[in-house]
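Take a look at subunit A:
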Amino acid sequence: MNLISPIYIVAVSLGIAFFMGLLGNKAQRSSYLILLAALLFNTFVSLQWVFGLGSGLVEAMQVYTAGFKPPFSINLLMGLNESVITALINIVGVLGAIYMMSSLKKNGTGSQVVFLILFMSLNVIVLSRDLFNIFVFLEVGSIALAGLIILQKGTNAISAGFKYMLATGIISGILLIGIIFIYRFTGSLNIDSIITANPILKQGAFVSAFLIIIAIVLELKSFPANGWGLDVYEASHPGIGAILSAASATATYFVLYKIVDIAGSQLNYYISIIGVISFVGSNLLALKQENSKRLLGYSSIGQIGLLMIILGFKDILGENTTYVAFGILVSHYLAKAGLFWLSGIVKQKNIKGWAVIRKKPYFLFLMGTFIFALIGFPPFPSFFAKWTLVMDLVNTGNISWVVAILFGSMMEAVYMIRWFGYAIKGENEDIKDFKIDIYKIIPVGIFAVALYVVGYFVAPHTEVGTAINFIPLYFVAAIFILDFLPVIIKNTLAIVGMILYFYNIYPDLDNMRLIFEAIFMVGGILTLIAGYAYKGKRPGFYPVALLMYAGLTAIIEAQTTLQFFFGWEVMTAGSYFLIIRGKRSMPHGLSYMLFSIGGAYALLTGLGMAHVGHASFSMEILNGISYLPYLAYGLLIVGFLSKTAALGLHIWLPGAHGEAESDVSPMVSAILLKAGVFGIVLTLIGMGASNNQYSELAYALGWLGAITALAGNLMAVFQEDAKRLLAYSSIGQLGYIVLGLAMMTHLGWLGGFSYVINHFLYKAVLFLTIGAVVMRVGTHNMYQMGGLIKRMPLAFIAVMIGIIALSGVPPLSGFAGKWLFYNAILEKGWYFQGAIMFFSGGIAFMYLWRLIHTVFLGQLKDNHRNVKEISIWFLIPIYTLLAGIMVYSMKPQWVLQPLGNMIAKWFPEGQLQWVGETAISQYGQWAGSLVAITIMGSFIIVLVLLMLSTRKAHKVKQFDITYSGERPERPETTHVAYNVFEGLYKAMWPATIPLVEAWWNKITEILHNIADVTRRIYSSNGQVYVAHIVLFIIVSYLVIIGG
Partner candidate 1 sequence: MNLIIIIVLSLIMVVMAVTAIIHKKLAVAVIATGVVSLMASVMYLLMAAPDVAMTEAAIGSGLSTIIFFYVLNKIRKAK
Partner candidate 2 sequence: MEIIALITGFSLILIGLYGILSKRNIIKIIVGFSLFDTGLHVLIVTVGYIKGGTAPILDSVVGTTDVASKIVDPVPQALVLTAIVIGLGVTALMLAYALKMYQAKKSLDISDFKDMKW
C-alpha cells in the first residue's frame, strides 16, 4: 500500500504558500480557501499514516533528502508517534484556520501565508531527525508565531511579540551553540546516530547535549523562565493561544521526546524535576490569576510540566509512557484549544466576566467539558492517564513524586473549578448576552465531542479499563440529549431507568453492597419522585443527577480499583453539578469540589499503594495491603472521610447541602454521603476487620468520628438556617457512623450499619420536608417561619417522626443505633468517646427541637397565612420513607438480624443473641418490638383519657394567649426563634469558633500570598525575561553538571 509521503506536507504547504504570495492582497477570500485546502491536505496525509501505521498495514516511512541515507542527509521519519502528533497539529491547523477566519481574511494573504508556514514548520520539527534541521524549523515556527501574535491589535500584542522574539532568540542561540558543539564532539547531527554512537557522553558532549535539551525545555516555557510565554498567551488572539498551546507546545514537546536520549538517560531525572517545578509552580501561581487567557497560559505551562515529568520517568513507566503521555497530551490539547477558542467567543478578559456564558447553556456545557477534562475527570483520557501514571509511580516507590504531581493537579483544579464556578454561578449584577460567530463554534464543538470520543476509546487501553460499565453513562447521555423535554417526561424516564437498572443489578451484589446500592437507587428513585413538583424543563438537572447516580452505582459494582475510582470521580462530578445548581452555591460548590478532589487524590494514592505487589487491580487488593500499610490505609480513609465530611474536612458540607435545591439536598445528604461510608467499610474490611491489625488507625478514626459528631451537632444548634442546621446535623450523624465502624467489633458495625440505614431514612425525610417547606415559604431562615403546623400538618408529622427517629428516643428506629452503640462502647472500652456521643445526642435534641418548634410551632407569620401544604410529590417519597422508619421501629429484628448475619462474616465474635424479639447482648437486653408496643399502648391509653376529658375543647385564635396582661398582635415579636440557645451559646461559644474553617482559610491565604509574591517575578520587562532564561540555564547547569 502506498500512502502519500509526508514530504508532500512540506512541499504542498510551501508551494501553496509561495503561490499565495502571487495572489496578492486583494484575493483574501480565495486564498483563504486555498489555505484551508492546504491544511486539510496536511491533515489527510497525517491521518492516513495514523490509520496505516495504527492498523499495521504499513511500515514507518523514512524520507531522505535527495535520496542520501542519514546521517549524511536530513531524514524525516513518519512513525506511529509522529503520525499521531502531526495529525493533532494539523487538525488544530484546520480548525484554527476556521476559527480565525475573519482575522485571517482581514489581515490579508500575508497572514494566511504565515499561518500555513507555521503549521508546515510544526510538522517538520516533529518529523525531522536532524538536530540542525529542527533548529531551522523551530526558528521558522517562532518567527511565524511572532508574526501571528500581531494579528491582535494593540500595544500589548506588539510588546508581547517583541518579548517573545527576544526570548526565543536567546533560546535558539543557546540551542545552536549546543548543536554546533555536539557536532564537534560527536561528529553528527543526526539524532539517531548520536544516540546509538554515544550511549554515555563525555564531558564536552554532555554539556552540549545539556544545552540542546535545556533550550528545548525553555522553548516549552518552563517555569519560572516563562514570563514571555504568559505575555503572549495573554496578548495574542485566542486562536493563536490555542495554536501555541495545542499545536506548538505539542510539537516542541515531541522534539524533547525525540532528543532527550542524546544525553543518554542522565538528564531524565532532571527533566522530571524541571517538569514538576513547572507543574506545581505555574499552577500555584495561577491561583491569583484573573485574566482568563493568562490563566490558560499558566495552565498550559503546567500541563507541559506534567508531560515533562512523564518524559523524565520514561524508563520507569516503560511501555506505559506513550499511553500516559498521550492521555495527558491529548486532553490538554483538546481542552486547552477549546478553552482558548471559547475565550475568544466569550470575549471576557476577567474570569468573573465569564458569567455571561450562562446565557448560552450549551457553551457552559462545552466549558465544563474542557475544564473537567483538564483536571482529569472521567471519562476523559487524562483520567486514565493520570491513573496509570500514579499507579506506576507508586508501584516504583516514587510516592513523593505522586504527592507533588497531585498537589499541582489540586492547584489546577482550584482555579479551574473556581473559574467554572464564576461562569456558572458567580454573582454578577447584569449579565449581557454575547454574540457568536457561527464559524467559531465549529472547532470548539468538535473538540468537545472529541474529548468524549477519545476518552471512550482510550479507556479500554488500560489493563482494566475494558471492564468499565458505560451503560449508565449512555443513559445519562441520552437524557442529556433529551434535555429539551419537560420535567414530567424526563423525570419519568429517569425513574424508570433507575428502576430497571436496579432490578437488573441487584442479583449480582453481595449483601453489604446491596444495602448501599439500595440506599443509592431506592433513595434516588424516591427523591426523584419529588422532582415532579417542578414545572417547566428544569434544564440540566436530570443529566447531572443521573450522572451522580451512575457514579454511585459504579462504585458499588466495581470489580477493580479503576472502576471504583472511575465511579467515584463520576459521582463527584455529578454531585458537584447538582450542588452548584442552588442559588448562592458557588463558593460552596467550589469547596465541595476541592475537598472531593483532594480526597480523590488521597484515594488514588492509596489505591496505588494497594496495587504494589499485585498484578491485578481487583478490589481484593485492598485486603492486606503490604506496602506501607499504615500510610495506604490512612490515605484511603482520609479520601473517604472527605466525602463523609469528617471534622477538618467538613467545611464544604453545610453550605453545599444548605444552598442546594430542595430535592437535591436529600440526594447529596441522605444518599451521597453514604458513598464515603461505603468506602470506609471497604477499607476497614481491607484492614483485616476483626484481627485488629491496624488498631491505632481505627482508634484515631474512632476519636475523629466522636469529635465530628460533637462538633457537627454543636454547630447545628446555633444555625438560623433550617437547611444548614440539617447539614451540620449530617456531619454529626456521619461522625456516629464513623465511630461505630471504627470500633471494629460486631456490635460497633451493627450500630454503624443501623445508623447508615436510619440516617438515610430520616435525613431524606427531613431534608425533603424542609426543602418542600422552603419552596413554599421562600426562605431558609427558621425565625422567619413559625406556626406552619396549621398550614402544613402533614409536613409537620413527617418532621416530628423524623426528629424522634434522629434523636434516638424510643420507640423509633434511632434508638436501635444508640443501644447498639453503647453496648459496643462498653465492650470496646471507648468510654470517653461514648460519653461524647451521648453528649452530642443531647445537643442533637436541642437543634431538633428548634427545627420543629421554630418552623412548625409558635406563631404563624402573617405572610404565611395562605401557604399551602407541601407538594404531593414531596409527600409521596416522604411518607414512603416514614413507612420505612415505622417498620424498622416496630420490627427492628427484621433489619438487625440480617445485618448481624452479614457482619458476622467479618466479625464473628460478640454477636447479638436473639430470643424471639429480644436482642440480648453481653450487657443487657432490648426488646425493640415490645418496647414499642409498651410505649404505644400507654400513649393510646393516655390519649384516650385526655380525649375523654376534653371532648368539648374548642380552638382559640393564634394570639389568644396570656402574655403579661396584653394580647400580642405581631407574630414576629411573639415567636421566640432567633438565637434561642443564647444561654448555651454564652457558655459554649469557644467551641463554636470555626477553627477548622479558619485553618483552611489560612492555608488558602498562605498559598495565595505565595502565589502573589512569587508571580511578581513576571515583571513584564522583556530584559528580565531574558535574564530569567539565562539564569535558568545557569542554575540548571550548576545543579546538573556543576553540582
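What we mean here is this: contacts are C-beta pairs under 8 Å (C-beta built on N, C-alpha and C of every residue); 3 or more make two chains touch, one makes a residue touch a chain; residues count from 1.
Candidate selection criterion: all candidates are chains of the complex that A comes from, given by their letters.
This one's a predicted model, so the numbers in the text were calculated from it and none came from an experiment.
Novice: Please name the candidate from 1 or 2 that touches subunit A in this complex.
Specialist: Answer for subunit A among the listed options: 2.
Novice: Would you tell me which residues of subunit A are touching candidate 2 in their complex?
Specialist: These residues of subunit A touch candidate 2: 132, 136, 139, 143, 146-147, 150, 155-156, 158-163, 165-166, 169-170, 173, 176-177, 180-181, 183-184, 189, 230-231, 234-235, 288-289, 294, 1012, 1015-1016, 1018-1023, 1026-1027, 1030.
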